[in-house]
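Note that one protein chain of the assembly has been removed; the remaining protein chains are unaltered in position.
For subunit A:
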Amino acid sequence: MNVKFNNRDPVYVQVIRLFKEQIARGYFEPGQEIPSRRELANQLKINPNTAQRAYKEMEEQGLVFTEGNMPSRITKDEAVLKRVREELIVEAVENFIGSIKTINVPLSEVLELVKEKYDTESGEEEGSE
């Protein structure tokens, strides 16, 4: 995982978001083992306490689970997984609407353009902030 975090949002929030993105795009599969707090801190170059905080929050949100002394895993709960995907889609659309509204374009024109551009642009990946 090669990620660049921004300096103004809490890092733990950015880590959770990263996990949600990875779940939504299928990089993390349901039930898949996740790195330990130390491994995650090392991979992402973040403070280990922050990694711990992110895991604690994700556990509370039902995104990951831990059984006994086993390594933590991504949830298998279909409802949670579906919600993550929807949440990211809605958020992306809202961001898009927010930026397109500032240039005052009629919806029909936007939709035309989206349809036209969607297939050609979809191969390109947007880097996380």
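Convention: a contact is a pair of C-beta atoms (placed from the backbone, for glycine too) under 8 Å apart; a residue touches a chain by one contact, two chains touch by 3 or more; residues count from 1.
Simple rule for what comes next: contacts and distances are computed from a predicted model.
*Asks:* Just by its UniProt name, which of "ATP-binding cassette domain-containing protein", "Diacetylchitobiose uptake system permease protein DasB", "ABC-type quaternary amine transporter" or "RNA polymerase sigma factor" is the chain not shown in this complex?
*Replies:* Of "ATP-binding cassette domain-containing protein", "Diacetylchitobiose uptake system permease protein DasB", "ABC-type quaternary amine transporter" or "RNA polymerase sigma factor", the absent chain's UniProt record names it "ATP-binding cassette domain-containing protein".
*Asks:* Out of A:45, A:82, A:101 or A:117, point to the residue that touches the absent chain in the complete complex.
*Replies:* A:45
*Asks:* Where does subunit A touch the missing chain, residue by residue?
*Replies:* 5, 7-13, 38, 41-42, 45-50, 53
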